[in-house]
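Note that this complex is displayed minus one protein chain, with the remaining chains in position.
In this document, chain identifiers A and B correspond to the written order of the chains, with residue numbering beginning at 1 in each.
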Amino acid sequence: MNEMKKLFSHLMSIIYYIYTYNIYQKIRLFCVYIHSQWIRNSFRKCERSSHIGSNVTVLGGNKIEIGNHTGISDNCMIEARSVEVLETKHTQIKIGDRCSIGEYCHITAINRIEIGNNVLTGRFVLISDNDHGTTKLEDLYKSPLVRKLVSKGPVIIHDNVWIGDKVSILSGVEIGEGCIIAANSVVTRDVPAYSVVGGIPAKVLKSNK
Amino acid sequence: MNEMKKLFSHLMSIIYYIYTYNIYQKIRLFCVYIHSQWIRNSFRKCERSSHIGSNVTVLGGNKIEIGNHTGISDNCMIEARSVEVLETKHTQIKIGDRCSIGEYCHITAINRIEIGNNVLTGRFVLISDNDHGTTKLEDLYKSPLVRKLVSKGPVIIHDNVWIGDKVSILSGVEIGEGCIIAANSVVTRDVPAYSVVGGIPAKVLKSNK
Partner (left out) sequence: MNEMKKLFSHLMSIIYYIYTYNIYQKIRLFCVYIHSQWIRNSFRKCERSSHIGSNVTVLGGNKIEIGNHTGISDNCMIEARSVEVLETKHTQIKIGDRCSIGEYCHITAINRIEIGNNVLTGRFVLISDNDHGTTKLEDLYKSPLVRKLVSKGPVIIHDNVWIGDKVSILSGVEIGEGCIIAANSVVTRDVPAYSVVGGIPAKVLKSNK
């Protein structure tokens, strides 16, 4: 058995000489490029220079706009949901130019989410402008799934912001230009421009103004 | 080259008119439905009205029960492991009716995990009733992989609980009815009913009783 495993392992090494990881990556990237040029048509606007990764889930694409040279990485989920009281004929999610949204991110809007230019996010980031109901008793008696979605306000992220891995940005938050949001933070309040914030809830660690 | 890219992009737009994202989603959902009706047979009990997403990993399915109209989203991992000292002929993991378990969640039991009805979880949530050994020196000298799995007690989550993204719920914890567990929290102690908790370790942010 061990001899067979060894032989098999050598065989795969020979195959590797012909079909390397580099070749695999190039083929994969080409397939993702095809997919990207196809799925971008599901958005209200998504420039040809932007890139949508594989296995990206889109809901309400006709309310989502993506600028130039922006990348939405694999396995992201972008959702623009209509809730009656809010005007939803307009764009609900707007992502600017030259942004890079990391893998496994989740952007979900019932109100409005605006991401400026040059915004970089890590992986597993949540940007949400809504909650499943309030924290009042009358809501807590119900199933979270039937509670009415509520928004404390739109989420606005200005230019040149860097958001670390596993950050959660909640509703009604505005993040100023040039901020750094440290890994694993939960942002529940506005962040002034050019500051570094971190923790749960996120507090200013360094202020530059 | 740029001209070719443009042409190619136009071609994909034409293809999109015939094969839209909506059609793709419907085909995908149908495939997941087939998969769901197949994989539900690997559980001790999983009602036909419940839904198991694609790429869900199951271990010890004969010790797992899932109720009615519950959804386990894509890429989840549910593990019921036998450890000699504990009685494992019974159900180890029980998930109630009308729950929604978000994508990439991990539920792992060596003791017992009970999730009530109408429980909603975000993505990347960990619910674990076990640890790799204790924090005593004699354990820390060993490889974590050979330390004996230990449980401080079962995890019990009552009805109507909403658990945010990236929450970790550790062993021996009971979460009362109607609680909200804020995003990125680590729950290490019991949570009284109808309270909102958050942080590491999770503390009561709002108490309704």
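Heads up, the rule we're going with is that a contact is a pair of C-beta atoms (placed from the backbone, for glycine too) under 8 Å apart; a residue touches a chain by one contact, two chains touch by 3 or more.
Because the structure is a prediction, the values reported are computed rather than measured.
A.B. asks: Considering the complete complex, identify which of B:L29, B:L140 or B:V204 is in touch with the unshown chain.
C.D. replies: Checking the options B:L29, B:L140 or B:V204, the one contacting the hidden chain is B:L140.
A.B. asks: Give the residue, chosen from B:M12, B:I101, B:V119 or B:L170, that touches the chain omitted from the document.
C.D. replies: B:L170
A.B. asks: Check the options B:M12, B:V58 or B:I115 and report the residue that touches the missing chain.
C.D. replies: Of all options in B:M12, B:V58 or B:I115, contact with the hidden chain holds for B:V58.
A.B. asks: Which residue from A:N111, A:S171 or A:N184 sits in contact with the chain not drawn here?
C.D. replies: Only one listed residue reaches the unshown chain, and that is A:N184.
A.B. asks: Which of these touches the unseen chain: B:Y21, B:Y104, B:W162 or B:Y194?
C.D. replies: For the chain that is not drawn, the touching residue is B:Y104.
A.B. asks: Tell me which stretches of chain A touch the chain missing from the display.
C.D. replies: Output for chain A: 5-6, 8-9, 12-13, 15-16, 19-21, 98, 100, 103-104, 117-120, 122-124, 159-162, 164-166, 177-180, 182-185, 194, 196, 198-200, 206, 208.
A.B. asks: Considering the whole complex, not just the chains shown, which residues of chain B touch the missing one?
C.D. replies: Against the missing chain, chain B presents residues 34, 37-39, 41-42, 48, 58, 61, 77, 104, 106, 124, 126, 132-133, 135-137, 140-145, 166, 168, 170, 184-186, 200-201.
We take it that only the chains that are shown with their structure count from here on.
A.B. asks: Just how far, in Å, is the C-alpha centre of chain B from the one of chain A?
C.D. replies: 21
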